[in-house]
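Of the protein chains in this complex, one is absent; all others appear in place.
A and B are the chain letters, set down in written order, and residue numbers restart from 1 in every chain.
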Amino acid sequence: MEQIINFIGYLGAFTLAISGALIAMKKRFDPFGVFIIAFVTAVGGGSLRDVLINGKTVFWINQTAYIYFIIAGTFFAILFKSKLNHISKPLLFFDAIGLGLYTIIGVQIGIEFEVGIVNCIILGTITGSFGGVIRDILVNEVPVIFMKEVYATVSILGSVLYLILDKLNVINPILQIVPILVIIIARLLVIYYKISLPSLYRNELK
Amino acid sequence: MEQIINFIGYLGAFTLAISGALIAMKKRFDPFGVFIIAFVTAVGGGSLRDVLINGKTVFWINQTAYIYFIIAGTFFAILFKSKLNHISKPLLFFDAIGLGLYTIIGVQIGIEFEVGIVNCIILGTITGSFGGVIRDILVNEVPVIFMKEVYATVSILGSVLYLILDKLNVINPILQIVPILVIIIARLLVIYYKISLPSLYRNELK
Partner (left out) sequence: MEQIINFIGYLGAFTLAISGALIAMKKRFDPFGVFIIAFVTAVGGGSLRDVLINGKTVFWINQTAYIYFIIAGTFFAILFKSKLNHISKPLLFFDAIGLGLYTIIGVQIGIEFEVGIVNCIILGTITGSFGGVIRDILVNEVPVIFMKEVYATVSILGSVLYLILDKLNVINPILQIVPILVIIIARLLVIYYKISLPSLYRNELK
């Protein structure tokens, strides 16, 4: 089980690295820049989470495998750049898996460090969503999840579900798998039906 | 006394959250984005301070009330968006209170962690001013306090005053209240008289 989770975590890093690298190449970054954007997209959220928690070393320092998967993802994106436009759907699928898994990892770390319910949700959301925020800052764009995409909201929903199940004494592996699946499915539905958050600007013309 | 300070701290977070949310709405962020900008405006400076100091958990993880006040401020800004333009003066007033209080909290934490005088000033300034810097990075603008506003300089003055009073063995509550009031008044004077730092570019035409 542990091994499966680790493997999915690495797969998430691999996929997020690909999507980060593709964005960096659209901006015509050099190879080093492409790698850095791949890196922060994949592990930026978890790094921010670990920095906010006192007494926690940033996770990839102890799990170097993440770095190898990110390097692999970067090379993969560089080599298959022209073809990857045709497989954007599988990429979105892996990205959704990464969102689900990373969110729940963040919530669990919050529980482990006894930070309280609200902070567990915050840490889950940061872990799942903020790699993309740091990526957007580095490529000098307004973070896309603040404007267009229902991404972090799915993270919040999944975190809340996990905490409810935990409260109801649901145990592993159901405790983990159900919220992860809910996040993945919700995210895919969001993409498929182009769902967006209710606009705050409805009554305005422009 | 403790309670009063806490209450002012929460009020500062509430107010800063409102001003952050208004800026995010000008950028037409979605509700999640609006909340995040409110969040970092309110507690970004203190978070950066805590991250720089070893052995300090980010403060809002242990003081969840901050998060509720930020949520409240965000809702307040969303609901009264159209009317808030008419009350920009009270907002600037609360913002000045937040600047004064947060600066002195930062200086006191610096003293507590025995980081030396210069670092106390730095930590005070970061606590008071850098929420706005992180906000501006996230909305993809050049931080306003680097270009136009005499904001951080007021923070520095207040920090120095606190350290002088502390050296002179002035005790609480005067030790705290006087620098906080000086920051608030100085900031309001800056706004009222439109004071800016001496320009470095005087002799140039454009």
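Just so we're on the same page, a residue touches a chain if its C-beta (ideal position, glycine included) is under 8 Å from a C-beta of that chain, and two chains touch if they have at least 3 such contacts.
Not measured: the values here are computed from a predicted model.
**Student:** Touching the left-out chain: which of B:65, B:142 or B:164?
**Tutor:** Final answer for the missing-chain contact: B:142.
**Student:** Which one, B:5, B:71, B:115 or B:178, makes contact with the chain that was left out?
**Tutor:** In the complete complex, the chain left out is touched by residue B:115.
**Student:** In the full complex, which bits of chain A touch the chain not displayed? Write them out.
**Tutor:** 24-25, 27-34, 36-37, 47, 51, 55-58, 60-61, 64, 67, 78, 81, 137-140
**Student:** Over the whole complex, note the residues of chain B touching the chain we left out.
**Tutor:** 51-55, 115-116, 118-119, 122, 133, 137, 140-143, 145-148, 152-153, 196-201
Basically, only the chains that are shown with their structure count from here on.
**Student:** Just the number, please: Cα centre separation of chain A and chain B in whole Å.
**Tutor:** Each chain reduced to its C-alpha mean, chain A and chain B end up 30 Å apart.
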